[in-house]
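Just dropping this structure here.
Every protein chain except one is present and positioned as in the full complex.
Chain nomenclature is as follows: A and B, assigned in order of appearance, with residue numbering initiated at 1 for each chain independently.
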Amino acid sequence: MSQPATRTQAKKRGGSQGVVEQRSAAQIWGKSTLLLVILFWCLFPFFWLIMTSLKKGDRALNSPDLFQGPFGIQNYEAVFQQDFLLNLRNSLAIAGMTTILCVLVGSFAAYALARLPLKRKILLLSAVLAVSLFPPVALVPPLYELWRTLGLLNTWEGLYIPYTSFTLPLTIFILTTFFAAIPKDLEEAARVDGASPFKAFYRVIFPLAAPGVFAAAIIIFVSAWNEFLLASTFAPRNPEIAQTVPVAIAAFTGAVEFQRPVGTITAACVVVTVPMIIVALLFQKRIVAGLTAGSVKG
Amino acid sequence: MATTSTDTKRRPGSGEGAPGRPRKKEMSETTLGKVFVAPAILLMALVALFPVVYAFVISLQAYTGRQREGFAGIDNYVEALTDERFWTSLEFTLIFTVTSVAAEFLIGLGFALLMNQAFRGRGVTRASILVPWVIPTVIAAQMWFFMFNVTPGFINNVFGLGDFSWLGQSGWASFAIIFADVWKTAPFVALLLLAGLQTIPEDVYEGARVDGAKMFQRFWYITLPLLKPAILVALLFRTVEALRVYDLPQVMTGGAFGTESLSILVQQYVVRTPDPGLGSALSTITFVIILGVGLIFVNFLGKELVIGGEGENR
Partner (left out) sequence: MIRPRNRSRWAAAGVLSLVAVAACTPGGDEGGGEGELVWALGGSEAKPGGVHQQVAQLWSEQNPDTPIRIEVLPDEADQQREQQALELQAEGSNFDVLGVDVIWTGEYSTNGWLESLEDVRGEIEEASIPGAFESSTWGGELWAAPYNSNAGFLYYRTDLVDEPPTTWDELCEMAIEIGEQENIGGFIGQGSRYEGFVVNWLEYYWSDGGELFNEDQSEVLFDVDTATAATEWLAEAKESGCLAPGFNTAAEEEARNEFQSGNVVFMRNWPYAYGLIQEDQQSPVRENFDIAPLPTFTGEGTISALGGFNNAVSAFSDNKEAAKDFVVWAATNEEVQSMLAEDAVPPTMQAVYDQFADDPVMSLLGEVLAEAKPRPPSPQWNAISVEMQREFFPAYNGEGDPAEASQAVQEFLQSTVE
């Protein structure tokens, strides 16, 4: 157990400091400019969302000028008048369950693929991949019939079970890659000490692959959170049961037919993006910090 | 998929003879492997197998509207493949996939290298980089429609382009869609590559630095090769996703100006003008195309992974 820890520690230290040593003033300038460009690229549309969500009435789309008022928080009030907290709860539960199931089931499969003597691994990987490749829209009618028969329409299970199935291929591929990249001698050492393969897996491999595991977790969570097609077919209505956030946002209507409630949509979008950024940051810290976050701050 | 799972079950003791590991009981490891893989296979088979088989069966039937008329054999496939619209949408889908995935890879790699470094304000930067990707696709697509469209014209306003019609002419409409996709999904690539960068043991760099390797050389000869599996996984899943692109062209142009993707065509025959037979045939063809592309990646990736697993049991 001590061996892997030291190893990652060494890795971490080099990773951040090696680059710092070599900086010159010009590099810093170049880097700052680059940073600004990146921030603009990533954040300008989000900034647009925020500004638009704060505009009152029809101004949201009438004027290309982001700073033309009048401004107000009516759109946010409108969002929370619509059971939006219930939608957030549903999405959190469904995406959370999908993530747990995927990581759990997927890491066992990935470990077997990366480490254990299985025949025809490539064929197995291909089959796994194939699962996620059928055009989703063509899967909806048969799945709907099946779900209807099984009573899974308008339930959380009805969503997180298919999400898990369709995200497992990605999970397995990511985790297999990361498990396979871990030096074998570490595991061997643990095995010499008498650990079973199972123990070796969750004591040695799993923690060492933490960056991959957490990267996979964020990806699973976000894709489950944002999924629209299945969610809008299997749980199209009723926030108090299972309607998810994207479906709720798509169901926003204007005051009259044809009117598109851009203000409310953008406000809702800002509302859901904030918790997502927090979740992503939490998980991402694990990716970057690896095992040693407790001991090395950097 | 089912074949594979039964396949592995039928061969007890098939893993023997892995060289150089005399301590282990091969029987138990092979069994353990199967036990580990089984839940995943079951879960995927449970949900995915039935609809795929169902769609394939349906694709061999003739329909008028939603009513079944009888067995059609490969008629639906012939109809799909002789339809000019299939080929134009395939062309757009391929162009979209190649350009957007290439751009996403380059930008994502840049993001990942940046996120992997220590600098002041990196917390904010990392958060910002992830913002585009956590916005639901349906909403991001609408947002880019508003940004690009002549009315109200946010992008035209920012860059002083007057009434330039991005979405109202061929070429630029595709550009706008690809741009939006790159914006939206480059962070996905970045995340995977960042995780990959994190698992590269630092002592490899130490050695290179002693040898006096320049930054670019270090990147080219050390980072890239070690990052290869992560790159392949990222490219694989971006490619198969891009080949099934639906929301962005549907919302931004409705498929006008040569931006109709294969998935839009499938959606038309499954939902809008229902012809389950033709729709399922188109789905199956799309599936085969995507699987073909996917298998190329899996082959490369398999080699990488098997090297990681020291060549046992290919």
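By our rule, contacts are C-beta pairs under 8 Å (C-beta built on N, C-alpha and C of every residue); 3 or more make two chains touch, one makes a residue touch a chain.
As the structure is a computational prediction, the values presented were derived from the model and not from experiment.
Visitor: Determine which one of A:D58, A:E77 or A:D193 touches the chain that has been left out.
Guide: Of all options in A:D58, A:E77 or A:D193, contact with the hidden chain holds for A:D58.
Visitor: Tell me which of A:M51, A:L66, A:A93 or A:A195 is the one touching the absent chain.
Guide: Final answer for the missing-chain contact: A:A93.
Visitor: On chain A, where is the contact patch with the chain that was removed from view?
Guide: 57-59, 61-63, 92-93, 96-97, 99-100, 141, 144-145, 148, 154-157, 160, 202, 206-207, 210, 232-233, 236-238, 240-242, 250-260, 282-283, 285-286, 293-294
Visitor: For chain B, which residues lie in contact with the unshown chain of the complex?
Guide: Its contact residues with the unshown chain are 65-67, 85, 149-152, 163, 165, 167-170, 253-257, 268, 271-274.
Just so it is clear, only the chains that are shown with their structure count from here on.
Visitor: If you average the Cα atoms of chain A and of chain B to get two centres, how far apart are those centres in Å?
Guide: 15
Visitor: Which of the residues in chain A end up touching chain B in this complex?
Guide: 7, 10-20, 22, 31, 34-35, 38-39, 41-43, 45-46, 48-49, 61-66, 101, 105-106, 108-109, 111-143, 146, 161-162, 164-166, 168-170, 172-174, 176-178, 180-184, 191-192, 197-198, 208-209, 211-212, 214-215, 218-219, 222, 225-226, 228, 245-246, 249-250, 262, 265-266, 269, 272-273, 276-277, 280-281, 284, 287-288, 290, 298
Visitor: Quick one: which bits of chain B touch chain A in the complex? Just the residue numbers, please.
Guide: Answer in residue numbers: 1, 3-4, 7-8, 11, 14-15, 18, 23-24, 26, 28-30, 32-34, 36-37, 39-41, 43-44, 46-48, 50-52, 54-55, 111, 114-119, 121, 123-140, 142-144, 146-147, 151-154, 156-157, 183, 187-188, 191-192, 194-203, 205-206, 209, 215, 229-230, 232-233, 236-237, 240, 244, 246-247, 262-263, 266-267, 270-271, 276, 279-280, 282-283, 286-287, 290-291, 294-295, 298-299, 301-302, 304-306, 308-310, 312-314.
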